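Removed: one protein chain of the complex. Kept in place: all other protein chains.
Entry: chain A
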Amino acid sequence: MKGEGAGGSGPKFNMYFKTEDLAVGYSGKALIENINIGVEKGKILCLLGPNGSGKSTILKSITRHLNKIAGTVFIDQEDMSHFSSVETAKKLSVVLTDKVAPELMTCGEVVATGRYPYTNHFGKLTEQDNRIVAESMEAVKVLDLMEQEFIRLSDGQKQRVLLARAICQRPEIIVLDEPTSYLDIRHKIELLGILRNMAVEQNVTVILSLHEVDLAAKLADQIILVKDNHVYGYGCPEDILDDEVIKDLYGIEHGSFNMLLGSVELPKTGDMEPQVFVFGGDGYGTLCYRALNKRGISFATGVLYHNDVDYQVAKSLASQTIVEKSFRPVSEFVYEQARKALQKCEVVIDSGFDLEGENNRNRMLLEMARHANKPILSLRKETKHETGSVEYFNDIGALINSDRLKFGSANGHKRKQRRSLAASI
C-alpha cells in the first residue's frame, strides 16, 4: 500500500474538503469503509480505479445522492450533514453520468437551472443571473450554443453545457463522475483543461473520477486509488503512481502501462526465442517494436541507453532488451551480450539509428551483421549502398510485409501447439 491509505493517518487538518472515517454503500450496507481523504481549496482530487471498484459510490455519498453509512464529510471544517439541501447546492455542484434528455430545452435554459438555489419561488432569472449564465457558458466556450436545443448537441458539447451548468451554480466544489466518458481525445483535453483553469484561476475545488490514468496523473493534485471496494492508495500522483501500482490497481496481467510516457502497450505476442534483431535508439525503434508485436514476431533489441524512449517500450514488448546505462560508452560486457543475441537472430532490422561516433558499438554490430550476410531490412534514408543482404524500405508498412519476416508455418504451428497446451491447462 502506498501513501496514506485505508486505516492510515487521516489527511491534514487544513484540508478544505475532507472525509473522516467515511463509510459508503447501498441500503445500509457498507461497501467501502474508513475513507480518509482530503483536498485543499482550489486543488483537484481524482478517483482512479477499475470499473465497479466503488468510485461512483464514494462520489455519490459525497454529493448526498446516496446516504453515507458512517463517518463525516467536512467542507471548510464544517460537517456537511449540518447543511440544508439548498446550502449544499450553493457550495457543491455536480456533473453526473446520468443521461440527460430534456425536451425542447435550450442550452441556455439547461445552464440556467444552475441558478436554482439562488432564484425566487418561480425561478425568475435576474439580470445578474443572466450575466452569470453567460459567463459560465463563455468559460467553457459554449456561449454560441445559448439558443440551441440541448438534445441536438454532440456528446462533447452536452458535457460542456452540463459543466457550464455546474459552474453557473457558483459552487466552492464541483464533483464530476467520469466526465470524459464518451468524449474524443480533443474534447477530453479541452474539458480537463477547463477544470485545471477553474481550479487555478477561480480557486474552485474539483473532485472527479476518471478512467484515463495518464490524464489523471497530469491533472490531479491528489489521487485516490480505489480497488475492490477499498481505498488502495492516496496521495500525490507523482509519488504514488508507477507502472507496478497501475498494473496492480487495474489487475493488468498482460500488456503494460507506462506511467512515464502515459502510454499503453498491448500484451506481448511473440513468446519464443527472438527471430529478429532490431537496432533501435533515439525513438526510431518504438514503431518497429509495435509493428512486430502485432504480427506476433519475437524480437531482441539493442543496444539501447537507459534514457532512450525506445527502452520504455522495448521493456514491454521485446523478448530480450540489451541496455546500457545512460551517458557512457557501451561496455564490453553489454556489447558481447548484443553480439550473441544478434547471432541467434535470423533477420536484422535497422531502424535508422545514429551512426556517428568513433566507438559506436551499434554501428559495429550492424557492420558485423552485414559481413555475416544476415538479411538486413533497413529504414535508413541516407547512405544507401546496395550491398547484397541489405534491403531498403521507405516505411514500416512495407518493411513489415517483407517476405523476410514471414517465418513460415513452423512458427504458426509451434504457437498453435503452445496455445492448445495452454488451453488444456
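The rule is short, and it goes like this: contacts are C-beta pairs under 8 Å (C-beta built on N, C-alpha and C of every residue); 3 or more make two chains touch, one makes a residue touch a chain; residues count from 1.
Please note the rule applied: contacts and distances are computed from a predicted model.
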Legend entry - UniProt protein name of the chain not shown, from "Iron chelate uptake ABC transporter family permease subunit", "Glutamine amidotransferase", "Cytochrome b/b6 domain-containing protein" or "Stage III sporulation protein AF": "Iron chelate uptake ABC transporter family permease subunit"
Legend entry - Contact with the hidden chain (one of A:M146, A:I189 or A:A291): A:M146
Legend entry - Option from A:E103, A:E358 or A:D403 whose C-beta touches the chain left out: A:E103
Legend entry - Touch with the omitted chain, as defined above, among A:N51, A:S85, A:N359 or A:N394: A:S85
Legend entry - Contact residue for the chain not shown (choose from A:V94, A:I240 or A:L342): A:V94
Legend entry - Contact set of chain A toward the excluded chain (per top definition): 63-65, 84-90, 92-94, 96, 98-100, 102-105, 108-110, 113-114, 116-117, 119, 121-123, 146-147, 165, 169
